[in-house]
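Note sheet for the following structure.
Shown here: the complex without one of its protein chains, the others still in place.
Then we have subunit A:
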Amino acid sequence: MNPKRKKRLYIVLFIVFGVAVAVGLTLFALNQNINLFYSPTQIAEGEAPTDTRIRAGGMVVDGSVKRAEDSLEVMFEITDYEKTVSVHYSGILPDLFREGQGIVAQGELDGQGVFQAVEVLAKHDENYMPAEVAEALEKAGKMPMPSGQEFNK
């Protein structure tokens, strides 16, 4: 490679790595702001601010969903298998909302530590399955169980 090309190659490498380092440091500094939601552990440890709009994400705890009989109000708990946070929501839940499903709720933490949600979004994992397979697995008791980090999928 002649010296001129070599010089230009170094300029190109400098651009790519320089930008990568700059962006890497910026993202590292902004780390928490890029997370879409706080996990129940973060909320329990007081990392999440109160009295301001935040998002909380986790798996809906089995058997925790309580619906009001005469309104759209619903109470449920979300967990990351370490800590649990109660969520209160009034409105229509997405189709995929069910117990054992990951969700992301937007709202505020009130004084009692209950999360008052104004929006609930369902999370979906990367596992796809035909209905018959799911049924067969369910019958055999072999439905894959979520592991510890599953709330984040």
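Just so it is clear, a residue touches a chain if its C-beta (ideal position, glycine included) is under 8 Å from a C-beta of that chain, and two chains touch if they have at least 3 such contacts; residues count from 1.
Here, contacts and distances are computed from a predicted model.
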| item | value |
| --- | --- |
| Chain not present in the shown complex, as UniProt names it (candidates "Tripartite tricarboxylate transporter TctB family protein", "Heme exporter protein C", "FAD-dependent oxidoreductase" or "Multiple sugar transport system permease protein") | "Heme exporter protein C" |
| Residue among A:L27, A:A68 or A:V118 touching the omitted chain | A:L27 |
| Candidate in contact with the missing chain, chosen from A:D51, A:D70 or A:D95 | A:D95 |
| Touch list for subunit A against the chain that is not drawn | 5, 8-9, 11-12, 15-16, 19-20, 23-24, 27, 31, 34-39, 57, 93-96, 104, 119-135, 152-153 |
